[in-house]
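All protein chains but one are shown in place.
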Amino acid sequence: MAKDGNNTLLEVHDLRMHYRLASGAVLKAVDGVTFSIKRGDKLGLIGESGCGKTSLAMTLMGLLPENAFIAEGRIFFEDDDVLSFSPGQWREFRWEKVSMVFQSAMNALDPVYRVGKQLTDVYRLHRKCSKEEAMKHVESLFHLTGLPVSRLSSYPHELSGGMKQRVIIAMSLLCNPSLIIADEPTTGLDVIIQEQIMREIVSLIDQLELSMLLVSHDVSVVTETCNRILVMYGGKVAESGDIVDVFNNPSHPYTMGLLEAFPNIHGPVKGLVALPGSPPNLALDLVGCRFAPRCPRKEALCEEEDPPETLLHGNHVAFCHFAGEPGMKWINYRELNG
Amino acid sequence: MERVAYLIRRTVEMILVVLVVAVLNFTLIHLAPGDVAVYMAGVEAGPEYVASIRHEYGLDLSLYVQMGRYMSRLLHGDFGRSFTRGEAVVDVIMNRMPATLLLMGSSLILGAVLGTLGGALAARHIGSKVDYWISGLCVAAYSTPVFWLGLILIYAFSVHLNWFPSSGMMSFLEEQRGIADTLRHMALPVLSLTVYFIGQNIKVARAGVAEAMQDDFITTFRAVGFKEREVFLKHGLRNALLPIVSMTGLQFTQLTAGAVLTETVFSWPGMGQLVFQAVLSRDYPVIMGGYVLMSIMVVLFTLLVDFIYVVLDPRIELK
Partner (left out) sequence: MNLTRKGRFIHELAKQRMAMTGFFVVCLFFLIAVFLQVLPVPDPFALSLHPFHLPSGEHWMGTDNLGRDLFSRVLWGTRASLLVGVLSAGLSGVTGIIIGGIAGYYGGWVDDLLSRITDVFLVMPIFFLLILIVSLFGSHIFFVIFSIGLVTWPRNARIMRAQALALKKRAYVTAAIGSGASSFRVLFLHVVPNGVSPVIAYTVILIGQAVLVEAGLSFLGLGDPNVISWGQLIRSGQQSFASAWWISFFPGLMLLVMVSAVNFFGDGLSVVLNPRMMRR
């Protein structure tokens, strides 16, 4: 429960969300994740595909498919116990407290209705008001996101990728939520627009004093926009903390690999480093550190015992048996790969 | 107003098509073996009588002249006179048109509505045993010969159970006529025709709904807080309407085939039966007229479906 008054927005305790597969096996998509988001935070949730980050985002919105279930854990949003919501409470929660900005690669909009109508429909679902009032509100959001008002009567296929994404952003702001979950909001857009849109999102978040959970596989986007980072691997947290701490002192081998894998335009040209191996099969019963099979510093202990949470500095924690030890300062993947 | 231009262009195209159909038809009939005049005059008629018939009906003129005369009369709405009945073709056909429209229209609408409902239901439970059986039944439905089904229905419901009359459109006695009476007469023929189309429509609707429900925007509208039912109707079903409407447009020509057969089995006094009998008795004006009018009906219907589709799908590129 929140102890520091109104400052904590979201608290997730030891969340375990699993999928029941047709074969009878259980896929542990999210396997014991704990974190919190304070007001004004911009938390970057980062990891490879299949690490559970999208599953986590979907759980926060209550958008889980039928074969998914919460095995353990609690989620608190402003002191409300989210996981015990009734369907009616969920419908009030969604979009009012927390909303989502979907991937730009998705067809997030219905092709047969005009964009303005889609947005006003959503707004009028949550607020009792006339069509005109709703339209005014949507117009104001269009202004905010830099969309020409004439576009209200356009169909989705008439808009460019960037414009469509701005509509999605406007849609997420309709009911004045406190938290925006942005799920890979720029993947699929061309590179120049990507940066523009990302900057616009961040500026809106700051302007409206909202909080953001940014789900991404792109470390550079996260380091540029977020103030905190959560690195996930194999359904578990690998490392988390303030961005400055984690960036300067990565303490989990996976994080180190991630940071080296992304080309830095400003710094010296480094070769791209690929982490050898592939993510674990989360349907199996796994023991020990999830990253062990791919880790260059692994030892027998890693494969037997789950790594404990090691507190490094302030908010910065890492889940590695050897976190913080001198020999772990920075693993040079480049040397290892030859 | 792009759409209006598109429709005008399509209408013009279709008018041309109808004219081509008329010409083709005319050519076909006149290429057939057998002398029309002889046929009309009768087997025992003497050569002078045959010649006089030929002259009277302008059959002694060259083919081009005949076609020219026919086409110009056609454009004035004059379809000529029936050889066997003497009445104006237009009157003869228009007399029968309502009956056929009633039959075809009911089957089309019933087939579309029930098919959509059935398909939506199957899509909700996709992959289940129910779905499997429904799909199988649908294939059987559109593999059934409509005339055979008609006979079976007559046997079961008319002869045995006596629930419905077995032929005609209305009762013999005037006191018994009326809407209820016509509905009773319609029941079996419409049922035999509709089975085929329900089968096709369920399949298309099922695929359409299932595909639509997997689209990304369904996630969006669930995320936003709409109830599942609303998401299904407003977004899933709405998008599935497109392939359903497309399919319905293609079914009209199949309907005309079914109509002939059904009208024959049930002695339904419609155009199909009329034109068929005209073919047997070589009543050329009626054949031509029936054909052209039927083509016009198909054209009108196709244009209507085109228009509906354009209204439903804003992505259509109006070339």
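Here the chain labels run A and B in written order, and each chain numbers its own residues starting at 1.
By definition in this document, a residue touches a chain if its C-beta (ideal position, glycine included) is under 8 Å from a C-beta of that chain, and two chains touch if they have at least 3 such contacts.
Because the structure is predicted, anything quoted here is derived from the model rather than measured.
S.K.: Could you tell me which of the visible chains the hidden chain touches?
M.R.: B
S.K.: Could you tell which one of B:52, B:144 or B:246 touches the chain left off the display?
M.R.: Of these options, the touching residue for the absent chain is B:144.
S.K.: Return the single residue from B:29, B:51, B:88 or B:316 that touches the missing chain.
M.R.: Selected residue, touching the omitted chain: B:29.
S.K.: List every residue of subunit B that touches the chain not included in the displayed model.
M.R.: Counting only subunit B, the missing chain is touched by 13-14, 17-18, 20-21, 24-25, 28-29, 32-34, 126-127, 131, 136, 139-140, 142-149, 151-152, 154-155, 159, 207, 210-211, 253, 256-257, 260-261, 264-265, 275-276, 279-280, 287, 291, 294-295, 298-299, 302.
To be clear about the criterion, only the chains that are shown with their structure count from here on.
S.K.: If you average the CA atoms of subunit A and of subunit B, how many Å lie between those two points?
M.R.: The separation of the two C-alpha centroids amounts to 56 Å.
S.K.: In their shared complex, at which residues does subunit B touch subunit A?
M.R.: 215-217, 219-227, 235, 238-239, 312-315
S.K.: State the interface residues of subunit A toward subunit B in the complex, per the touch definition above.
M.R.: Its residues touching subunit B are 61, 63, 90-92, 94-96, 99-100, 102, 106-112, 122, 125-126, 155, 157, 171.
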